[in-house]
Structure formats: structure tokens, C-alpha cells
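The complex is shown incomplete by one protein chain, all other protein chains being positioned as in the whole.
What follows is chain A.
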Amino acid sequence: MLITIDDVLSPEELAQARKLIAASRWVSGHVTAGPQALYSKNNEQLPEDAEHLPALRRLILGALNRNPLFFAAALPLRVLTPFFNRYAGDSNHYGYHTDNAMRLAPEGGYVRADVSATVFLSDPEEYEGGVLTIADTFGTHGVKLKAGSAVVYPSSSIHQVTPVTAGARVACFMFMQSMVRDAHQRRLLFDMDMALLQLRQSVGEDNDAVVRLTGTYHNLLRLWADA
């Protein structure tokens, strides 16, 4: 399941993020790569001690925190702190890989990566190439969104960022543990949620069938969620 969400960041937030990033120093993306990824990962990343990283993380999480679509799609339980990367010049691609399943959380313990999200911070016109290509059970999708928009997809999918041949692609990416670990179940819940939204709109919240279907949604969530 792949869901794109437009304008996660407001224009002001986007401008602010870009300003902070412009004032930041990049290091090789190898710092967060697992042993296998070392072979395919060739990009740059903001180091953990980057001066503006806390502000950038607050900004991104603040935006996601108020986005209902993001919640409905990801059903996030724990979100790992976002990272920022840049593809440009010689460090311009990240070959096909699957994200590591378990990650150490800064506050201790492990977080299982169920869902990945990328928030685009460069506009598509600012670079050539750099397509996020996601191969999931429904086929291969190329994603290149306008700055401030986000894509949410299963961490279990195999994905890559194709080489950036001109310009620079800056993005924020993050992993989260979902209440519903199974991608198919998450998708069913999301589809049901969206269909229910339309129903609630057209026939009203208090319609008997809507009430019972809403109950079904919650009961499925009860069945599948491990929060």
C-alpha cells in the first residue's frame, strides 16, 4: 500500500525547513546504513549532532501530528526520529534495499519498522532522476512529489532512489511501528476508513449501517492492533 499525502508541510514550514537545511552540513549516508546497505547506499545525511536537526525533527513531526490522513494510513504506534538526506553530485543514489526491521529507539528499546514515510523537501523541478521506486506486492511505483508532500509505504517493500543526474534532492525519511503490523490488514482498514468517511458524509453519522460498520472497523482494529 502506497499513499501519498499532499502538503503535509505548510508553505511556511517548508520554507523554514529548507532554510534550516541550507544552513546545515551533510555527511555520508553510511552512518545509518546496515552492513548490506553499505553497498547500495550512496547519499548524504544530516549527522545526529547537526545543529538544526532537533528543530527540523520537531517541524516534521509537528506537521505529521496534525495530519489525519497520515494517521489513518499508518496507524502509528511509535515513530522514530526523522532523518534527512540529500542526493546530489557524486552521492546521488540508493539502490534497491529493504529497511532494517528493528531499530534502536533514542529513548531505549527497539522499534519495529512497519511503515516508512518520505517527506519531499525539494520540488521535482529542482532535480533530475531521484525517483523513489517502491516494489511492493502490487507492483512497482515511481514516486516524485512536490516539496512538502509525503508518501507512506510498507518498510517491508523493496525500494530504491534512482540516481540524481542534475540538481539536488533533499528529503526527510522516517520509520515507524504501526499498531497493525501486517501491511494488508493496514490497507483493508484504511480502505474501510475512507469508504466510511464517504458514507458518513452522504448518509450521516447516525445511520444504523454506518454505526455498525464503524463498530466493525474498531473491532478489526481490536483484533489486529498490538498497541
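Everything below uses one rule, namely that a contact is a pair of C-beta atoms (placed from the backbone, for glycine too) under 8 Å apart; a residue touches a chain by one contact, two chains touch by 3 or more; residues count from 1.
Methods note: contacts and distances are computed from a predicted model.
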{"item": "Listed names \"TonB-dependent receptor\", \"Fe-S-cluster-containing hydrogenase subunit\", \"Transporter\" or \"Dihydroorotase\", matching UniProt entry of the absent chain", "value": "\"TonB-dependent receptor\""}
{"item": "Candidate in contact with the missing chain, chosen from A:Tyr87, A:Phe120, A:Phe175 or A:Phe190", "value": "A:Phe190"}
{"item": "Touch residues of chain A, complete complex, unshown partner", "value": "5-7, 10-13, 15-16, 54-55, 57-59, 61-66, 68-69, 71-73, 75-79, 81, 179, 189-190, 193-194, 196-198, 200-202, 204-205, 214, 217-218"}
